[in-house]
Every structure is written in structure tokens, then in C-alpha cells.
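Removed from the display is one protein chain of the complex; every other protein chain stays in position.
Chain IDs A and B follow the sequence of writing; residue 1 opens each chain.
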Amino acid sequence: MRELVCLLLACWAVDGWGQALHSAIERGRYLAAAGDCAACHTADGGKPYAGGRPVPTPFGTIYSTNITPDKQTGIGNWNEDQFYKAMHEGIRADGKHLYPAFPYPWYSKLSRGDVDAIKAFLEAVPPARQENKESELPWPLSVREVMSGWNAMFFKKGEYEPDPKQSAEWNRGAYLVEGPGHCGACHTPKNGAGAVKTRENLQGGYGENWYATSLTSDVRDGLGDWSLDDIVKYLKSGSNAKAAATGPMAEVVENSTQHLSEADLRAIGVYLKSVAGPAEAKAPASDQQRLARGAALYHDQCAGCHMEDGSGQAQVFPPLKANAVVQAKEPGTMLHMILDGARIASTATNPSALAMPAFGWKLSDEEAADLATYLRAAWGNKAAPVSASDVKKTRERMAKAAQTK
Amino acid sequence: MAKKLPSADVVLVGFGWTASILAQELTNQGLSVLALERGAFRDTVPDFGVDHIQDEYRYAVRDDFVEEPERETLTFRNSANETALPMRHIGSFRPAVGAGGAGVHWNGQNWRFLPSDFRMRSHTLERYGKSFMPDDMTIQDWPVTYEELEPHYDKFEYLCGISGKAGNVGGKIMEGGNPFEGARRREYPLPPLKRSYATVLFDQAAKELGLKPFPCPAANTSKPYKNFYGVQMGECTFCGYCEWFGCGNYSKASPQSTIFPVLLKKGNFELRAHCDVTRVQLDSAHKQATGVLYVDAMGREFEQPAELVILSAFTTHNVHLMLLSGIGKPYDPVRGEGVIGRNYAYQITSSVDVFTNELLNPFMGAGALGQAVDEFNGDNFDHGPHKFVGGGYIALWTTGGRPILQHKLPEDAPTWGAGWKKSMKENYLKNCSIATHGSVMSYRNAWLDLDPTYRDEYGDPLLRMTFDFHDNEHRMSKFLTDQAAAIAKAMKPRSMHVKQRKGHYAIVPYQTTHNTGGAIMGADPRTSALNRYLQSWDVPNVFVMGACAFPQNAGYNPTGTVGALTYWAVDAIVKQYLKQPGPLVHA
Partner (left out) sequence: MERRAFLKTIPLVSAVAGAPLTRIDNPAAPGPAYFTAGEVAFVDAAVSRLIPNDALGPGAKEAGVTMFIDRQLGGPYGRAQTWYMQGPWREGTEQQGYQLKLTPAQLYRTAIQDIDEYCRRSYGGKALAQLDAASQDKVLKGLEKDDIKLAHVKAKQFFDMLWHNTREGFLADPMYGGNRDFAGWKLIGFPGPRYNYVAEIDQHGKPYDVPPVGVLGRDSRRRPV
């Protein structure tokens, strides 16, 4: 059985279920898309894969590096083994440790063949001469050796081991989600050391100052009521009848998931549908006056697009009723969108990039909290109330993020 | 000294509806297309965001999306024996500034002209004889037929997601639509909008009079819509802020809501905002355009070479640029010769305000939410007894109830003071208005040329407009107004206020932005500036879009026809011109 699964996985990697990957370069291109390498390694307006994009972390800003085949500033001098070691163990060609802002805890799960294909693809990218920027981390984190301790505590290297009890499709999905897709880098909560809490895998976490909602089967804030088709449509087009990808997820869809084959997206869906969520926490009741003020604000400011009953407009404006972002454990992403607006991913199948304007310029912290609390309690939604200080914190986080850009 | 830039395949002057269509279609052919827009780039968010767009004072009263006369205006006079004076602030019409052009701030009233409108001169002569037309009337046949334009009307309607009910599909008259319209190939892309109370009252009254009312074709979506470019629109929510505003929820068709998302992604398209084109540059023989001169926001002058120059600015600006650049012979009304500036025309409108017993909530509406009758448009009726040419539709629109500019008071209401206040309270929620939308014919003494005195910010002469309403139009408009009043009366109102258009045309107050002519299309280069493909007779690598090509104006809003002509022209450019650049019609 195990052998069969491995064989199937290898077949997918070669022909991607209908999407012919006729060469290592093409296979690498596909995997680089699945891994969304460009998201970090290409700066706004910069040359592809030349790095230099600031990656905010709770500890300081890290700059992505040049992974073009330039010999002086890129990785043109790296051989396959060195590249594999970086991907598999988080150790660069010069033997120094990489920071886990580079998601080697996930890339470690990639097969050697896939890693070599990515290397082949990167070798075919036009070389760009661009010096890497030093990370802005405080001492002692600025000393890369400390990462060996971090690795010892939080990192387990090893390629993905298929689960023989599960279907080949499930295994393919698990491989993509837990390996190249590195979904948990944002969607799993992290501890004080910035390592993911493996026992809360995909239950929602922070990424780039946005709260990435749960991908578990939780009905309120996860994918519990999403069908497989919903998941595929979302990852392919950027939206479905239940939600729309905005913020960093819009970029993930634009740069990564829209380029994946239907079969792979379906496999991702099969795997995600199998991830169980935590037991439902009881949401504390919200203040009635606050709810009334929030309802009025909703009627005045939001109903124009999201409609009076929170149902949105099909394929156009996402419903807020039964919406995972609205009911997420942390209200950060919803507040971010209320305050700063949002733009839906622009994809080949759905290029429009419909947007919501910012309301932070006219809502006080108290009002935004009233509105958010109402949204989390209206139309059967159930999530904890939001306070003015939550809003203030979100504003501060947004201001800080704006500085690093 | 202007700095010379690398050449583009196509340069578009202005970036509104016509330019957006051209750019989308010509970049699809692999051409590099550059649009030069005098205003700013604008997008639905943030520029028309629902968080702030419903601001009547900013947009409708202080004209935030409209061109600034300080930068660009024209001079005006009613007749040749007056001295033209500058239009100092925006008045009777409101050209836009900024990406999307007036396609951003229109109401979305999207019509086709009647088949007979395209044969205006020969149809009139055939049915009524030569003596029926005043001597100074210079109407012409269009060099294109309704049947030729039909596929392109259809395309523009499916671009925009027009809500409506067909009245004539392939020659079959359809219940509930406009029975007078030309045959269309298929239904509208979307069903009609929901009906406001006032349109229902109008509908009932019109039917009582034996008329055949129908829902006006609207570029406001009755449902979410995805067009053939893959661009997604929302559903109109009747907020009542269409005209003078941008749509905040993607439900009014505009270049932004129908084309930009795909166009702006293309590597072979470039938009340069804040660039004023001051000349089309011609070769020494004046037979070929070499490019354009423009001035950017920092006042720097550039020479932009191009293989193909397409004027896609507002009617008056296209004509102004042709006159300044020396494309075609300027029109001389004394000798009746020349073509640039010829046959300038407009629209003649009137209204009957209706004060009802019913609560109408006028603030709920959409720019093209209306019910109309077309019995008195074009040649849908026998003009013999009436002794005038032309006609128009009669419609009850419920575009919104914005308090400053859209409140209406009975004729006998005090103009100010306590009585005015009382009347405002009693009437705001209980009124509606029936509009007439009449054609304007072209005349020998209505034209555009360069002003001898007043100059623009670059030292160039302003455009000069010489125009007045003629007896023919006044009689036609009176006839339409009488019909509108009859419908109003059948609505059994508390009172009504007939506002017939009388006297001279004035540059204030606002009437419509349906300015037409000045660079008309025709079959004869002696009496038209453009051939049937909107190509300059004189400089064949210059095409000119928009209502400036209309030989005279019909009784409908022009946008649908402007859109159709654009698709018609781009079809000819792609299928004929690109294969063999040069004149597409040999005179």
C-alpha cells in the first residue's frame, strides 16, 4: 500500500493529474508557485526572485534573499546538495542558519526530487545582481547560531511520510498543505518563540499582521460548511459564495493557488476537510447597547454592499453571515478590513479585484468595536465581543506595518 | 523644446469610454497602446468608495468630477452677430476630467437610435418632401446603417450589462418592450430593474392614453453580472447617486467597472495621467500624423510619436484639437464650406413636474430607472400635420431625490421664505417629473470654430460655440411637452408644473451633456470630417471617436450609439486598417 501511494505521488509530481509537467524546469515552476516563493523573494517592483522584500516578524524585519542564479549575489554557486540542505534543514551553503521566516519547517517535507526541480527552475530564472540586505533583528537573535537551539526545540526535519490509511488524494493534499504550501506558517498559532503550536495545527494564527482564519472543520470560523467545490473555487478564482480572499491571502491566490491544477486544489480540499477543529468555545454575551449601536452603524455604512441581512451579493460582495473572518477567534483581520479596506484577489478567472473602501478615517475605535461586535453576533454569528482597545491595537499594528513597507 | 519619446503603435487622446474600448481591443491585437489623460487616474475604490461618494454638494454642486473651466473652456454666443464670451463656470453641459471620463458620472441611460435616424435626410425627403425642411437645416444621412451597427450596439450592451426588456427581437415585437425600436438580435443581458412607485404611476397613465410604456434600458445592473471580458459587476441597490457621482458598488457600467480590471494588467498598455495633448503633429504635407504633443503635470512638453492617433476626448475637445492641429478644413458658415466645426448640435429637453397624493420616496432610485414611451420619437408618428422634423422620448425617471438640486416645488410655491419652507415640507416626498428628450437638427449657423480673442492656459485660442435653438426644435419640444403634460394629467396629481423650454439656448443652467457634431461622419469629404469608419478624410492615420461624429442629434441619450460606433470603428481598424494602413474609403 505504502509503495502504491508513493508511486502515485511520484506520478502526480510528474504529470500533476492532467497538467503536463514535461520537464524538471516546468515541474519546478509549478512547485515554486505551490510554495509561493515569489511572494517573499520578489520585492514590490523588483526583479523576480531577487529578494529584498521586507518580511515583518514579531522580532524584527527580515529581508528575503536573492535566489536568482547570479553567482555573486544570488545562489548561482550553490549545488543541488546545498540547496536541498537549505530547504530541508534551514542551513545555507556557508553553513550558517536561516531564520524560520524562510519556512524550512514546511519545506523540509518536500521530496528530494521536488527540491531538485525547484532548483532547476531557479537556475533558469534570469540572474539579477542584487546584494542581500541584513536582517533587522535585535541581539541575540542577530546571531544566527541561536537558531540551532531553536531548531533543537521546535524543528523536526524529514520528508513527508504518506499515511497509508488515507487515500492517495488525501496524501497529495497533505503534502501540498504541510509541505510547499506552508499554510500553517500563517494559519497555525505560534508560541512566544515564533514556532507553530503543532497541536493546534491550522486552527488560525497571525501572518504579516493579519489574522489567518482556521482551516479546520470548525463551522463558525473554519471550513466546516465549505464543500470541496467551495475550496477549489476559492483557491482558483479568489472567491466563492461564502468568502473572498483579501489581504495577504489575495496574494497567495494570485501568485500561488490559482496556478495549481484542479486536481491538486481538490486534493488540498480533501485534506483540509479532514482536519478536525477544537471543541467550540462558548462566546461571552455582548452588551445590548453596544449591539444596538453596531446595528445602526451596519445599516448606515455597510448594508449598501453586504445587504441588510448580511447575505452579501453572490460572487460579488462576500456574505458576513456565517463568515469565518467575522467569527474568527481573533478579530484582527475583520478590523483591519473595516479600518483599512480590502481588495479581493485578481485572478485569471476573476480579474476584477473588487474592493472595499477604508472606514477607519470616519469610525472611532469605539464605533469600530460596536460594529465588529454586532457583526460577530448578528444573523446567527457567534463570536466574542470586540473592545475599543482591540481596535486601537489593530490600528497600531497597521501603522507599524505601513512603516516597514 | 519638446522632448521626443519612444514611439507607440497607438496613442489615445483622453481615457473615457471610447478610449477604454479601443485600448482593450487594440492591445488584444498585440499593439502597444498609450492613453494620455488630462486628469487623474481614478478607480472605484478609493475614488468612488461607498464611504464618501454620496456627497451631493461636493460632486453635483461643486462639480468635483467635471472639467475646470480655469483649465479648459469655450466661448459662446447665440448667433454670429454677437461677441462670444467665455463659459466661466460649468453650466449647460459637464464634460468630465479623469480616467473613465463621463462614463464615471453618467446616469446610465443607454439607448439605440432608430433605424430611420440613420437615414434622417433621405427618410424625411422621401416621406415629407423637400419643402418640409427649413432652408438652413443641414441634416445628413449617416454613412452607416442601423443594421450595420446592430452587432456593435449589442456588444456595448453586453459589455455594460444593460437591464431592460427587448421590444423587437429579430423583427418580432415583444410584449413589454419598446415596440418602435429597431430589430435587435437578442434580449438585453439583464432583466429590467425593479420599479419605483412613480414609474408605475406613469406606466398606468400612459397605458390609459393608449401608449405603450416600457422600462428604460439601464446601465444599472438588476443582478450581478460578469461581462465577456470576465469583469464582475455588482447589483444596483438604488442609492440614488448616479449622475455626477461614481458608483461605489460596481453596479453602474463605467470603464472602471467593465474594462479596467483586465486592461490595466496588460504589459502593452500604458496610461499617462495628467497629460494635456495640445496638438496632433502632422507631416509637412499634412497627410499623415506623426504623433502628438503633450504637456505633463510638471509643465514639461513631450513629443509622442505614434503610428495611429485616435482622438477619444469629449466632443468639443476633439473638434478643438482638430482645429488647432490643422486636420481638415475649418467650416465657414458664410460659404457653407469646410468640415471641422460643422453641424454642431445638442439636445432640447423639457419637463412636467408632477405633485402627487402618493408617497413616492424619491431618494430611492437609480440613474436609469425609468419608464418611457417612444410614440413621439424619430419618425414613429406622422410629422405631416406638425410641420417639424425630429422627436424624442418621454420618460419618467427616478434617478434620486438629492435635496439641493433635485427638489421640486409647485408652480405657485413662494420662491423663498416661510412659504417656500412649507412647500418643501409638503412636496419633497410626493413629487416626480416627466422628462422630454428631444432631438436637435443641424443648421448652417450652428457651428464650432476658434475664438479670436480668448485663450487657454497654453496660449491657444479657445473653442467658440455659436448655437441657438431653432423654431423647428421649439415646435417639436412644445409638442413633446404637451404629450408629457397629458400623461401627467392622467396620473391624477395634486398639481403639475409644465416646464416648457422657451427662448434662446443658454450656456447656464445645466441641461444635458449631449453635445454632438463638429467632426461629423459622412459619405462626402466636402460635407463631413470623417468617413464611415470614423477615420479622418484628410489624415488617414487619425480616427475620431464620440458624439462629435453625429451628423445631427437624435431623440435619445448618445452613449449607446457612441459605444456602438466605437466597436464598429475598432472592428474596421482591426480587420481592414491594420492589414493595409491608409484610407478605408476612397471618395
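Going forward, contacts are C-beta pairs under 8 Å (C-beta built on N, C-alpha and C of every residue); 3 or more make two chains touch, one makes a residue touch a chain.
Predicted, not measured: the structure shown is a model, and the values here were computed from it.
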item: Candidates B:K4, B:R185, B:R300 or B:R455 - the one touching the absent chain; value: B:R455
item: Touch with the omitted chain, as defined above, among A:G277, A:G304 or A:P385; value: A:G304
item: Omitted-chain contact residue, chosen from A:A174, A:L223 or A:A358; value: A:A358
item: On chain B, residues whose C-beta touches the chain left out of the figure; value: 43, 45-47, 49-52, 54-58, 61-64, 68-70, 73, 76-78, 82-83, 85-89, 91, 194-197, 200, 235, 237-241, 248-249, 261, 264-267, 269-271, 358-359, 361, 363-365, 401, 403-404, 407, 415-418, 420-422, 424-425, 428-429, 453-455, 504-508
item: Residue numbers in chain A that touch the chain omitted from display; value: 44-45, 254, 296-297, 299-300, 303-305, 307-308, 340-343, 346, 353, 355-358, 360-362, 367
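FYI, only the chains that are shown with their structure count from here on.
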item: Inter-centroid spacing, chain B versus chain A (mean Cα positions, whole Å); value: 47
item: In the complex with chain B, residue positions of chain A that touch it; value: 301, 304-305, 313-317, 341, 343, 346, 349-359, 361-362
item: Chain A-touching residues of chain B, taken from the complex the two chains share; value: 43-46, 49-52, 224, 226, 230-235, 237, 239, 248-250, 261-262, 265
